[in-house]
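Heads up, one of the protein chains got dropped from this complex, but the rest are sitting where they should.
Showing chain A:
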Amino acid sequence: MIKSSVRSLYRIYCRATQPALAPVQNLQRVIQLCAMSSGGTVEAAIKSKIESSLNPSYLHIINESYMHNVPKGSETHFKVVVVSEAFNDLPLIKRHRLVNATLSEELGSGVHALSIVAKTPSQWSESSQEIESSPACRGGFGK
């Protein structure tokens, strides 16, 4: 399905821009557009900040905003799964504080909920690597 939507997007895009751009460039642009639509700017910021400060061996960011009482496409509720050597010998609360500190800017400006899974590489490889979904919203946001 994704492939076909990329293809149709590509066709539309080609029609609009031909012959200004070479087809290869078009395809690259379409891929870029698709990548942008799958994750927003806040998600991208979260990703780059965690990557640069915690050097994770595994990172998964889930935008859970759709589960909440916020407009479609919002970037307010996130879950992050971070596997990093930086968590070695740190108790859970300090690991969470580390992630919170890394994302303090986002948490102070619109990210309203952040659920954290913070594991060391060895804990991660021993775990089931299944992530439980966050509890259902109960309508408290912004009220």
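Convention: a contact is a pair of C-beta atoms (placed from the backbone, for glycine too) under 8 Å apart; a residue touches a chain by one contact, two chains touch by 3 or more; residues count from 1.
We adopt the following convention: contacts and distances are computed from a predicted model.
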Listed names "Exoribonuclease phosphorolytic domain 1", "WD repeat domain-containing protein 83", "Large ribosomal subunit protein mL43" or "Glutaredoxin-related protein 5, mitochondrial", with the criterion being the UniProt name of the chain not displayed: "Glutaredoxin-related protein 5, mitochondrial"
On chain A, residues whose C-beta touches the chain left out of the figure: 92-93, 96-97, 100, 104, 107-108, 113-117, 134-141, 143
